[in-house]
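For this view, one protein chain was removed and the others were kept in their places.
Every chain is named by a letter (A and B) in the order it is written, and numbering of its residues begins at 1.
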Amino acid sequence: MISPHLPALQIVLPLLSAPVCVLLRRSILTYAVTVAICWLTFAIAVLLLQQVLASGPISYRLGGWAPPWGIEYRVDTVNAYVLLIVSAIGAIVITAARPTVEREVGEDVQYLFYTCALLCLAGMLGVTITGDAFNLFVFLEISSLSSYVLVSLRRDRRALTAAFHYLIFGTIGATFYLIGVGLLYQATGTLNIADLAVRVAGVTDSQSVRAAFAFMVVGIAIKAAVFPVHIWLPNAYAYAPSIVSALLAATATKVAIYVLLRVFLTIFGPVFAFSTMPLGEMLVALAVVAMFVGSAVAIFQEDVKRMLAYSSVAQIGYMILGIGLATSLGLTGGILHLFNHAVIKGGLFLVMACVFYRIGSVQLVDFAGLGRRMPWTMAAFVVGGLSLIGVPLTTGFVSKWYLILGALDKGWWWLAVLILLSSLLAVIYVWRVVEVAYFRAPPEAATRLEAPVSLLVPTWVLIAANIYFGIDTRVSVGVAKRAAEALMGVGA
Amino acid sequence: MEWAGLYNYWIVIFLMMAGLYVVIASGNLIKKMVGLNIFQASVFLLYITMGKVQGGTAPIIEEGIRVYSNPLPHVLILTAIVVGVATTALGLAIIVRINEAFGSIEEDDLEKPEEAS
Partner (left out) sequence: MSHHLIVRVVSKLLIPFILLFALYVQFHGDFGPGGGFQAGVIFASAFILYALVFGLDNARRVLPEWVTRAGIALGVLIYGGTGVVGILLGHNYLDYSPLGSTAPLGQHIGISVIEFGVGMTVASVMATIFLAFAGRNRDLFDLEE
């Protein structure tokens, strides 16, 4: 009886448990509810992916109204994959939340933390699952508004300015997207994404469709922190509560990249996006700049969390590069990196949560001797760092391998060289941390203080996933390939 | 005189540019919020303009009336207005807390301690 309603429940469960958390108010109760709901949504996402892989796309009519008039939830290979990533990371990260939230968030507002985390998750899942362009905007704003709150909840006044800038940028981005949707509606008279795809193909000469395309590119690029409009990201990630950094870094930008894929490849279609409009060249150029600037700036950061944030800018560059290559091989690399980066950064930011929980700081100088003081935590950092660099047998290698294959396939060998060179920059900033942690003496009177098990286990789950998906690539590569082919209109 | 018939679009464009300019150019956080609101209001106008059908009346079924305005953009923009209200409230709330923590809401003052740390 339940199984046909899974697409709705995927969103409804976290959305409706948020007000329940407000009513419960007790921090420990809301934590329990949130964790339970997160794992339930993860289970639903797994079931949905199985259904989609077995029997093709699912369409769910909200309120029983038929698309294109009613709102439709549409699950195909691409978004079932993204749903799985978001809900899995959400569940693992939220499970680790309790100790650090108690330390970093004011006691009176802890229930609001969990409420906002649930809303943020519901919003991101909603963006992913919906088949309606306007509904997508609404979910985008639900997730964004709750993430502004989440960022501002840390007891550090710099979190406030970071949240404010995030709010300004996020709102401008969402409004640009809204303008684009409005212009498309004017030109086609529909908001359903599948219907838009059919109708836009008939009016690609219209100026307003091109304007809509431009508005949507800029709007979503802001949300995804694509290179020149990434300025909100480093501060927001650096000053947010540790758990929020892990959650947002691993999911929020991924969802925005998914929207980018959905809008350009499904609504406008690969032909319009890459041949009529010069999107591919533009994205490749921006991606290359992002890869180098992001990594180069990361090298000079004294705050390790900020360093990871800048490295995120570079990693988003790799994903954009995959899209910009405009071949299904390149796209496979991009989509694969979406998953891999979620696992890598989720794990690394959880390491930061462990360090901050024990040391009370994530400044590089305070990492001195941590290799001996927190052996498990720092080992997790090393493995995650190797994966970030793209060393073989880690996930980071797999997606970079596909990106390089995609570049070579197009005959762009210089691009393959650039990808390798930018990975070397990652070696430098990861090494800086490792060097301080393992080869500098700890301060006097420092004792061994490993992070609590409740933090360490989720961290290692994500880090172990780095190795597992680096060795056994069947699942992640297989699904990414099918998703990429579906988006490019090849095969199924 | 074709451009005069599209006056509502000119208003939309003017408001959009004015709002965006205020967000970018103003250093005061409250003024930034006001600019953001003007920017959003321009999009509301764009949608409402879209819903107008020439000669159409309010979309309530009556005998003898055939042409109705399109109610869908209005419903959409009601949602967007609610989102706008939420954004404004949240933005102002953060500004209040910034003022308490830093003693200023001028961007130039806020950036100084950040660089020092």
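Please note the rule applied: contacts are C-beta pairs under 8 Å (C-beta built on N, C-alpha and C of every residue); 3 or more make two chains touch, one makes a residue touch a chain.
Since the structure is predicted, the reported quantities are computational estimates derived from the model, not experimental observations.
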item: Hidden-chain contact residue, picked from the options B:Ala25, B:Val53 or B:Val82; value: B:Val82
item: Of A:Leu47, A:Val109 or A:Ala285, the one touching the omitted chain in the full complex; value: A:Val109
item: Of A:Ala8, A:Ala197 or A:Ile359, the residue in touch with the unshown chain; value: A:Ala8
item: On subunit B, residues whose C-beta touches the chain left out of the figure; value: 58, 60, 78, 82, 89, 92-93, 96-97, 100-101
item: Residue ranges of subunit A at the interface with the undisplayed chain; value: 1, 5, 8-9, 12, 15-16, 18-20, 22-23, 60-64, 106, 108-109, 155-157
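Definition applied: only the chains that are shown with their structure count from here on.
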item: Subunit A-subunit B separation of Cα centroids, rounded to whole Å; value: 28
item: Complex contact set, residues of subunit A against subunit B; value: 134, 137-138, 141, 145, 148-149, 152, 157-158, 160-161, 163-164, 167-168, 171-172, 174-175, 178-179, 182, 185-186
item: Parts of subunit B lying in touch with subunit A, wherever the complex brings them together; value: 16, 20, 23, 29, 32, 36, 39-40, 43, 46-47, 50, 73, 76, 79-80, 83, 86-87, 90-91, 94-95, 97-98, 101-102, 110, 113-114, 117
